[in-house]
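With one protein chain held back, the other chains of the complex are shown just where they sit.
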Amino acid sequence: MAHASSYRPNTAIGKWFDVRLPVMRMMHDQFNDFPTPRNLNYLWTFGGILTFFLVVQLATGIVLAMHYIPHESMAFDSVEKIMRDVNWGWLLRYMHANGGSMFFLAVYIHIARGMYYGSYKAPREILWVIGVFIFLAMMATAFMGYSLVWGQMSFWAVTVITNLFSSLDSIVDGLGTAVVQWIWGGFSVGGPTLTRLFSLHYLLPFIITGLVILHIWALHVPGSNNPTGIDIKSKSDAIPFHPYYTFKDAYALCLFVILFMGLVFYAPNFLAHPDNYIQANPLQTPPHIVPEWYFLPFYAILRAIPDKLFGVIAFAGSIGLLAFLPWLDTSKVKSTRYRPIYKWFFALFIINTLVLGYLGAKPAEGMYLLFARIGTAFYFAHLLVVMPVVGWFEKPSAMPGSITDDVLGKGSGGGRPSAATASPGRR
Amino acid sequence: MTIAAGSFAAVGSAAALWPFVDQMNPDASALSLATTEVDLAPIEEGQSITVSWRGKPVFIRHRTPAEIEQAKAVKLEDLADPEARNENLDDSAPATDENRVKDKKEKWLVMVGICTHLGCIPKGQRVGDEKGEYGGWFCPCHGSHYDTAGRIRKGPAPRNLDVPTYDYISETKIKIG
Partner (left out) sequence: MRNIASPKRKLLLAVAAAVLYAASVAGTPAKAAGEQTIETQKWSFSGPFGMFDRGQLQRGFKVYKEVCAACHGLRLLRFRNLGEPGGPEFSSAAVKALAAEAEVQDGPDDEGEMFTRPGRPSDAFVSPFANKNAARAANNGAYPPDLSVMAKARARGPDYIYSLMAGYKETPDDLELAEGMSYNTAFPGHQIAMAAPLDDDAVEYTDGTAPTLENYSKDISAFLMWAAEPKLEERHKLGFRFMIYLIILAGLLYLVKRRVWAGLKH
């Protein structure tokens, strides 16, 4: 959000820099003084939490790569060597493994928050679409990282997911097979596959970092959305990011880290699958293969459809469609708070996604399969039918006139000093 | 002139890109085709073995007369995939039981044991395994059922299990590949 810069360099070196590379000015304007809606709740702390986990994953990942050996017969043992012999190796590896899970937990809350409060609507469409790309890149990175352990689940996950591309065979004969062999570097998943997965697993987080910078840039043009979905209209609607949100974010982050480190120290394998402690065996598929918990809803969608090509299309569509939310949602108001009908559909959508996740962990047969089909139909119906149709006929409930009205009650907007200049409580 | 220069440069860039793409394709060592020889004599009727060929499992089943009858009784129009998928025959060969095996050797079914859906290895090779609704193989990953000729009958897999190129080098010995 464009606002007059209040940065005043007060040292000689600060002034010298400011006319050459005003990086301090940018940091000050964007992260210190940045006008932010005064009514953000704790759901808005997940952006900061996600940034923290990106750093955790990069830091632990870079040092783990100093010990890991991406070789078909050595990968599994090298992970165990990290766990046994490398100084602090067990801590770094468990942090990296559980950090991935926490990253996804946070991103799902972040996405759900964006959906509930209509954060994807104008003028934040590009912000949202970049977010979907970050999510896709995260999924690819997590999938590749999981494969590096080279346990049974790693190996068969790679086999099943790379084989998704073979469905192209039913469009152009032979194309799918060629693509799959190109990905594998052979006629089955093997050594060449592992080394390229490692290379890309190291590369992708830096692409994510680049996307995150764009994401924050796109956020700072219109500024943050807020629970009312009403834009900042007057100075009393906004407060400076620091110290208000720096401390609020830090507090929320600390709580989330307690959850994270609790898992690392006391239940490090709780979210993992035991079969991944069995070294990969290309001649034997585990009786029941499941992806990591954060892929389960999408996996349920893949399996719900009895046709290979359409299953893959639905799988890709369930994620890809999210990018089109800004144009699928026809509602005139952003926040679901003021949408009496959509509110219920949204709750249903969340529950449905959780149920799909549960079904993704179950065998694809009998009742499980039936429910997964119903859930899949619901998922797509929500995005393709409910969002455009409900927004079109729904009458929004009464809304406050401004953010200030919402916080202080109607008509009390005048009495407060303008918040951007308000002095925060003593630190 | 600008267009000519531009397109000439574009051709060059595309050509320069190709090595970066093509390096991922199977390399020379992966392409050097290996063959596997298998002695069928020790496999008793009703038994199956799995051998490794180019890193892939190959299923060999010594079918019982009942299993052969069952496979022969199936009408072509009941098959999800009507093509034989037999590397030893033409692409257009129909998926009759005869076309899934070698002439006069119909008790020996040889095929690549990789589910044509997403590449898992179906169950049904070992005695206690679940064999699916059609008595052949069952893929636990996404629930594909194969019959006693390795043909897809139910589930998401699009094709019958592939029959690799193989030949009898003696009465009871085959060479795969």
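Letters A and B mark the chains in the order given here, with residues in each chain numbered from 1 onward.
Here is the rule we use: a residue touches a chain if its C-beta (ideal position, glycine included) is under 8 Å from a C-beta of that chain, and two chains touch if they have at least 3 such contacts.
None of the values given here were measured: they were computed from a predicted structure.
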Cross-chain touch to the chain not pictured, restricted to A:Met26, A:Ala250 or A:Val389, is A:Ala250
Touch with the missing chain holds, among A:Pro9, A:Pro268, A:Pro282 or A:Pro388, for A:Pro268
From A:Asp77, A:Glu125 or A:Asp231, the answer for touching the chain not displayed is A:Asp77
Note that chain B touches the absent chain at residues 127-128, 130
It is residues of chain A that touch the chain not shown, namely 38-39, 41-43, 77, 80, 83-84, 90-91, 94, 101, 105, 108-109, 112, 227, 239, 243-244, 247-248, 250-251, 254-255, 257-259, 261-262, 264-266, 268-275, 277-278, 286-288, 290, 293, 296, 354, 357-358, 361-363, 406-408, 416, 419, 422-427
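The rule we apply is simple: only the chains that are shown with their structure count from here on.
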Per the C-alpha means, the centres of chain A and chain B lie apart by a whole-Å value of 39
Touching chain B in the complex, chain A uses residues 156, 159-164, 166-167, 169-170, 181-190, 192, 196, 282-285, 287-289, 303, 305-309, 311, 363-365, 369
Touching chain A in the complex, chain B uses residues 21, 24-27, 30, 50, 52, 54-57, 114, 117-121, 123, 139-143, 155-158
